[in-house]
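Only a single protein chain was left out; the remaining protein chains are all shown in position.
Our next item is chain A:
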Amino acid sequence: MRLSPFAPSLAVLTGLAAAPTMAATVTVTIPRQSVAEYQKPYVAVYLEPTAGGPAKTVALWYAMNKPDGDHGTKWLNEVRAWWRKGGRSLSLPADGISGATRAPGTYSIPLPADALSGAYKLTIEAAREHGGREFVTIAAKAGASGSGKTELGAVAVR
């Protein structure tokens, strides 16, 4: 089954996963940076089977509306672990995955229905122009949380 934010309804219909009354989400905090030249980071959120296997991208924030011939894809490989684990095979923009970059703040991202089945780990990876790159990996289960040090703040699964 292909994971997508639209999966919950399908999962309920097929009864493959425990029918969630409320979709699980991951909250991601983009910290404020005290730098002169700030560009909002590219962020990728992806699930990886703990047993190994290809990653499934849940969300991708990048300069998708950039008016160049590349549609903002030129720097996507700076989100390098995500790029290698599956980003480079995605056709972009991807419905329900691609989004514009976000300003500092805390955001909730819905997770696919079976994301919390225990079979996955969740990674949030951020890369910023003139800045750094960082990723945080946590278990994909309710209550799991973590925090970055530079490019990411607190992340938590609810």
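By our rule, contacts are C-beta pairs under 8 Å (C-beta built on N, C-alpha and C of every residue); 3 or more make two chains touch, one makes a residue touch a chain; residues count from 1.
Everything below uses one rule, namely that contacts and distances are computed from a predicted model.
This complex has a chain not shown, and the name its UniProt record holds, of "NADH-quinone oxidoreductase subunit M", "GH25 family protein", "Sodium:proton antiporter" or "Electron transfer flavoprotein subunit beta", is "GH25 family protein".
Which of A:74, A:130 or A:149 touches the hidden chain is settled by the complete complex: it is A:74.
Screening A:88, A:130 or A:149 against the full complex identifies A:88 as the residue touching the chain left out.
Contact residues of chain A toward the unshown chain are 68-71, 73-77, 80-81, 83-84, 87-89.
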